[in-house]
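Questions regarding the structure given below will be posed in turn.
All protein chains of the complex are present and in place, except for one that has been dropped.
A and B label the chains in the order they appear, each numbered from 1.
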Amino acid sequence: MPAVQDTIDRVRKIDVDQYKYGFQTEIAMDKAPKGLSEDIIRFISAKKDEPSWMLEWRLEAYRRWLTLDEPTWARVHYPKIDFQDIYFYAAPKSTPGPTSLSDVDPELLKVYEKLGIPLREQEILAGVQKTDASELEEVSDNVYKSGRVAVDAVFDSVSVVTTFKKELAQAGVIFCSISEAIREHPELVKKYLGSVVPTSDNYYATLNSAVFTDGSFVFVPKGVRCPMELSTYFRMNERNTGQFERTLIIAEEGAYVSYLEGCTAPQRDENQLHAAVVELVALDDAEIKYSTVQNWYPGDAEGKGGIYNFVTKRGDCRGDRSKISWTQVETGSAITWKYPSCILRGDDSSGEFYSIAVSNGYQQVDSGTKMIHLGKNTSSRIISKGIAAGFSQNTYRGQVSAHRKATNARNFTNCDSLLIGDQCGAHTVPYMEAKNSTAQFEHEATTSKISEDQKFYVMQRGIPEEEAIALIVNGFVKDVIQQLPMEFAVEAQKLIGISLEGSVG
Amino acid sequence: MLEIRNLHARIVDDGTEIIRGLNLTVKAGEVAAIMGPNGSGKSTLSYILAGREDYEVTEGDILYNGQSILEMDPAERATSGIFLAFQYPMEIPGVATMEFLKVAMNEQRKARGEEPLKIPEFLKRVKEAATSLSMDMAMLKRPLNVGFSGGEKKRAEILQMKLLEPKLCVLDETDSGLDIDALKIVSDGVNALRSPDRAFLVITHYQRLLEHIVPDSVHVLYRGQVIKSGDKSLALDLEANGYAGVIGEAA
Partner (left out) sequence: MNMHTQPQRTPAETALIDAFGDRLSLLPGDGAVMLKRDDAIEAIKHGLPTRRVESWHYTDLRRLLNAVPDFDPAANAKAIAPIVDGSTVVSILNGKSDAKVPVIEGVTFQPLSEKLIDGSIAPGLDPYGSDDAIGALNTAFVADGYFVDIADGTELEKPIELQNLQAGGQTHVRLPVRVGTGAKAVIVERQTGDGAVLGSSVSQLVLGEGAEVTWLIVQEQPETATHLAQFKAHLGKNSKLTVFFMNAGGKLVRQEIVVRTTGEGADFKLRGINLLAGDTHTDVTMVLDHAVPHTTSTEVIRNVVTGKARGAFQGRINVHQYAQKTNAKMACNTLLLSDDGEFSTKPELEIFADDVVCGHGATVTEIDHDHLFYLMARGVDEKTARGLLVKAFVAEVIEELDDEAIVEALEARLDGWFVTHG
C-alpha cells in the first residue's frame, strides 16, 4: 500500500480513457465450463480440495437459490442476467496455491504493481521516505504516513498470495484465503461461516454461498490487537467471469482489527457480475474497522460494459461493548447494490457507517446500510455523502430499527447528496422503525448542487473549474474521508476527482 | 494596466443592464478608488472584472495589459494576476484553509511555468504573511472561511492576496464589517503590497477606508457609469457633501 500515493498518477498514464485500471493481462487461465449447475459446484469444491461438509453447504445453498426470484426493489435497472453465460471459476494456471511470492506468476505480480499494490514484503518494509512529514501535518490531515499492510491478492476466482503471514501468525492472527481456511481451520469456518449472512439471506448471498471461489479469512484471537492493517485487493481479469468472493472476519473478545478492501477490473464491453458476501463477527469488547475503496470498471461513456456489483456485507456485534465500523468509497461499477449493515446484538455495542458514493456516466448506485438495534444501550451513526453527475442515478437506502427490548437505542443519521448537472438523480430513502419508547433516532438529509458562488470564489484564486469542483466535493466528503486509514484517504480523494472528470459540461 | 472601454453589461438571468458605458483607466502602481451610492454597480464591476458568469458584457471591452480578458474564465483571469478580495467571502466546508492556499498558490505557479512550492517554503510564506496580519495559524487549519467572523474573513482575503502576488487587486468593500483595529491591520496589509508594478482598484462606499489606503485617483460610479473623476480630495468632498451634489452636476 505505500506508494499508493502515486497509484492514480502512475496508472492513469497506462490508459487513455477515463477508467485508469482498464488494462487486461494475458495469463494462462484454468476455467470451469460456463454456466451453473450442481456439477459446476462440485467442480469448484473439488478444485479447492474442500471437505464434504463444505460441498454439502454449497449444494444446499444452490438448491435454495433455484427457488428464489431476483430482487427488484432497488432503484437499479439492468437486463436480466444469464447465469448460464458466466464462468463461475477461473484461476491463473500456474497457481495451484502459491506458498510464497517466488511461486507467483511474474505477470500477476506486474498487474498488482501496475495497480500500485506492492506484494513484495521488502518494498513494504522499506516504507516511504517520511521527509517533512511533521510539517505536512500542519498543511492538512490528509498527509501520507507510511505503515505496514499485509495484503491478500485475489485474482479472478482465487487468492494468489498473502503477505506477512509469518509475522501475523506470531501475534496469533490468522490471515489467509478462505479456501486455505476451509482446509486448515475447518472448526473456525464451520462455526462462523454463514452465521451472519445465512445461506438463505437473499438472492445474491445465496448464489455466493453456492459458488464462492475465494476471499479472505481473518481471525484475531482474544485480547490481540492486530499489529498491522490487513488488506485484500480484488482484481477481475478474465472475460465473462463472475467474481464471488467470500470474506469472513472474526474478532474474539477484546480483539481489534482494521481491514481494507480495494477492487479493480479491466475495461470490457460486456457486463461482469460480482456478488460478494462479507461477514464480520465481533465478540465482547472487540472492534472491527472495515474500509472499502471500490473502483470496479464503471462502463464507458455510453453506459456500455461495467461491473454489476451485488454485495451483501454484514457485521454482527455479537458481544457486549463490541464495535463495527464500515467505511466505503464507492466510485466504480455500472451498478452497485450494497448495504453494509450492523446487527447490534450485544449490550452497549455500536455500529458506524461512513459512505461516499460517486456516480457519473450511466452508473447506478443503490447503497446504504442497516442498523438493527437489538441489545440494550446500543448506538449507531450513519454519515452518507452521495455525489451524482452525468446521467447517473444515486440512491441512499438505509434502515434503522430498534426492537422491543432495545432500550436506549441511539441513532444519528446524516445523508447529504450533491448533484452535478441536470441529467442525473439523487435519491434518499431512509427507513426508521422504532418499537421501543426509549429509542432516540435523529435523521437529517439534504440535497443540493454545488453553489455557483463557491465555485466562482475558488476559481477566482486561479483554480480551474474541474479542480474547483473536485476541491469542493472533497470538502463535502471530508467527514467520511477522515474515517479512512491514511493511505486510503489519499487514494480515495484522488479517485473521487478522477471519477468526476468530464462531469463539467 | 487596466483599461475599461465603454463597458455595457447586464444580468444574464433577467437582462437588467447594470453597467452602462463605463470608461476607466488604471495605470501600474496606481491606487484607484471607486466610490458610489448603493446600487451604482460597484460590486457588479468587481464581479465582471473577475469573470462571473451571471453577468454578460454586451458592448465595450476590458483590456488588461493591452489584452482583452472577456473570453477568459475566472481561473484564467486569476492566474493572469487579477485578484478579487470579496465583500462576502464564501465558506467552503471541509476544505482546510491551508490546503486551499497550497492548491491556489501552486495553480498560479503552474500557470507561470514554475515548480510547485516545497512544503517548508510554503509554510514559511504562510507563517510570515499570517504574522503580518496578526492571524493565528490555528485558524488556517479550519475549513476555509467556515465559522470565521466578518473581520477574520476579510483578513483571510488579504492573506490570500499577499500569497498569490497578483498584479491587479480589486478590493470590494473590504472595509465593511471591520472595527477600527481590524481596518488598520487590513489597510497596512494592503499598503505593504503597493508597488510600481501593481495596481489597486479599491471599491468602497465610505471615505473612511481611504484615510488608511490613500488613493491616487477617485472615481464616482453612478448608474453604471463613471460620472466624475478626481484626486483624493474628491473623496473628502463626497464625505462632506454626499453624492447628491456630484450626481446633480452630472445630470
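We adopt the following convention: a residue touches a chain if its C-beta (ideal position, glycine included) is under 8 Å from a C-beta of that chain, and two chains touch if they have at least 3 such contacts.
Since we're looking at a predicted model, the values are computed, not measured.
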Among the chains you can see, which ones touch the chain that has been omitted? A
In the whole complex, not just what's shown, which of A:441, A:456 or A:476 touches the removed chain? A:441
Based on the whole complex, identify which of A:168, A:182, A:196 or A:426 touches the chain you can't see. A:426
In the full complex, which residues of chain A touch the absent chain? 73, 402, 404, 417, 419-449
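Keep in mind that, in the parts below, only the chains that are shown with their structure count from here on.
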Touching residues of chain A toward chain B in the complex: what are they? 132, 135-136, 138-142, 451-454, 456-465, 467-468, 471-472, 474-479
Within the complex, chain A is touched by chain B residues 50-54, 73-75, 77-79, 83-84, 86, 89-96, 98-100, 102-104, 107-108, 111, 119-120, 122-123, 137, 141, 143-144, 160, 164
